[in-house]
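Removed from the display is one protein chain of the complex; every other protein chain stays in position.
Just so it is clear, A, B and C label the chains in written order, and each chain counts residues from 1 on its own.
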């Protein structure tokens, strides 16, 4: 209810504040007998962790996951998988600039209003650090869905937009550059732009495109829990996300029905895929593709005016080590959330028919 | 689990197929003691019903709601509110063109694959007729949230876009025209365009903008159940929706943090509202505004080629009475879903603090 | 949340007050393709309905179920099954003795305190009339679980106790007498005793024993949702139930471990079955058997003193047509709730393993 659980059958509950002892979670409902490759889980975490390149925050967090339960002799046991990522640099910092004042476009103010007070250290629970737990669970969901292929990549940074369709891209190139854009030229332009923004002490928004392939037909529930509705909720639950579209998306608005409809081939596939792999909320076996819009990170390394708890105007200087653009590190988070959605529907679909 | 329930505390479960005996639902968790104006509920239904103007489907469905329970002496009792809308024209139709073949970009094919067979009459459960039940529940949620103002309107039809900000518009004009666009000039252009599309036997997409005002601070749950994530899921669960954005949305991608951040006034309001009334998933008291993209209706009154159950190509003629553009009738559905989300969070927020 | 939903995958939500327009419910998550015998559903309802014999209430309620959705061509479609039982005798009664005063050991007082007011007609939502909806859903669950055998019978009325083990009884005799006790001699003694109690204008308690046979191994979830914990909750949710025990139950307290343990046969069955078919919360394939204790019906046809809303003492005369002993009519309810529990676990078990 308090919103720290995601999924119904394959269900993740996370805990943890940015600068508390540890973050972590519990995965309940993972089927028994899944052979887990722990290296792959850690490597997903490594994709998300700070300090991995010059265009992301330079904080040092090793982000090593420790599993407490639910695994035995290399396989899942069907019992809950408890895990934690210990915070190693949570101590003795100076938070006086955050403690008593509210950073613009952060959650400081609303936490204070909602809960009466807040753990202000590093943003507390509102920090995107929480998403590391999602990446752990998503990496397990990916292994559960071994035949399904889930990829995400950066398709836009500010005004620099990758104008090629996902089907023309080589996903094996995603990790070849720090931006995580599979087109090398565009990636380079994005990288340089992010560096420029960083030098200005500023930040910039971006778009991540996700593509899910080899999807079994019949996943998703037709009314409220349409596949794309859960996928949208999953993406919108990631910090800094402002929009979600799938298939033809906002561009579909401009089309006529006669243009937009996807004609069937004899085998049930379609000649076009404007539906984005989902019809009536249920997967049709075609590729599911979607875009996720991220706003610019709110923490800018500039002086700004804001208010303190008493409502008095104060001038503050943004400081610390922050991401100038969130999308490169958000790629594995988008993939993780997509994997969680798909794993949940994959298991639920076993109960659809007699 | 099977996805016919929405909400956690204020919880709606719907049932019903397009051409079955009745559609309806159960609202559980509505607090006791709410004086209900039944006329207002019916008038919301009337905004959604077919046949209301020349630019919507000309089918005849009176859509009268019958309440079975949960009301006594004009007030809610705290027990479940069961209701039904009887289908009056569900009989003796010719469905042979749907029964054995799959309409492109409809849910026919995936229902057959998921469930083994389907109630093909009028689209069965996949028909947008189901949303009438949501409108009933949403109308009750609106009355629960009497101080919150929830409005939606059509802001785009095909390429015709209302280019004024919502704050410049007079919401009392929404119902003054059949398109439900509060700008009379734009409304007229949209109306004419829809008529033209209709004459072509074609359909066109559109955008609905929603605005929620006078929102208490502190609604929404910070991690997975962020206010905008649930709102997005709610909107994406409406038939034909392909995208959702709130606040700065996809345009926020283009901005720098220094431009995008909302500065505080002394009273906690902000000078700009690019956040869209939500920070870190929690309402900050500013207006919540969002856009919902609808694809063109899949049923076109033209000849088209498709496949039958055996995978053989067949040529079919689209027929019947259908909406050339779904957005005018979807306005009350968007409002209803927004009301359901807000009612749920409004009640849940009572449990946040000691 | 407000407690009108039971089950997670096979999920029943009920609505309705004793004297409102209708009671009914929605079953969500019933798999598609189940051929439903509607006659069997009605015949379960008939086992519960009033007026069926001289020892139950003489009210007249036909209790005919109307299905709104979820069925097509005789089979479940995988979409929600909405249904209602219309109340036919809900009008123009005199409730003045209930309206302003609180009947002892009824829910009148707590409803007023919890909700601020109540639908007092016939007990409103607190009436056992609500259980008719459970019987409908349970009858469907029974058909889903066609290989599992679910039987309940009256094993005690007041001090008259059936002292034979369930395995010595012929379940086909349960419906041979109005008490629903499969031992004819005991049944006769119980029947006469209930008649005597009825003449006194009094009521008496009883015990129902339930037996579930041919249970697949592996149903139930080991920690909080142990099979017997859900079964216990299901039984305790029936009106007037005060206790639940399964397997050795309260008598198991007296035994030593060396006596109580069930030894294995080579095929995994056990020589004794003190565990009651459940070990560690999971079915082991042996018979699940349990007892459910019902208190005497609170409505006695005698004069009694109580208080009104103002806390003043008033003397009232119990009147109307009520059951002198609830257990004969509660037998199908116990079976229905058992079926709902088993159906839910049966479907959930499909997700346990890779």
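To be clear about the criterion, a contact is a pair of C-beta atoms (placed from the backbone, for glycine too) under 8 Å apart; a residue touches a chain by one contact, two chains touch by 3 or more.
None of these values were measured; they are calculated from a predicted model.
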| item | value |
| --- | --- |
| Touch residues of subunit B, complete complex, unshown partner | 1, 9, 29, 31-34, 78-79, 144, 222, 347-348, 350-354 |
| Interface residues of subunit C (partner: the chain not displayed) | 1-6, 8-9, 14, 102, 104-107, 109-111, 113-116, 125-126, 130, 156, 158-159, 197, 200, 202-207, 217-218, 221-226, 228-230, 232-234, 236-237, 239, 242-250, 252-268, 270, 274-276, 279-284, 291, 293-300, 302, 304-307, 311-313, 348-349, 351-353 |
| Chain not shown, touching residues in subunit A | 1-2, 4-5, 8-9, 11, 13-17, 20-26, 28-29, 32-33, 66-70, 72-73, 75, 77-82, 84, 114-119, 124-125 |
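We take it that only the chains that are shown with their structure count from here on.
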| item | value |
| --- | --- |
| Distance-maximising chain from subunit B - centres being C-alpha averages | C |
| Inter-chain centre distance, subunit A versus subunit C - centres from mean C-alpha coordinates, in Å | 46 |
| Gap in Å, rounded to a whole number, between the CA centres of subunit C and subunit B | 39 |
| Residue list for subunit A, restricted to those that touch at least two other chains | 1, 9, 222, 348, 351-353 |
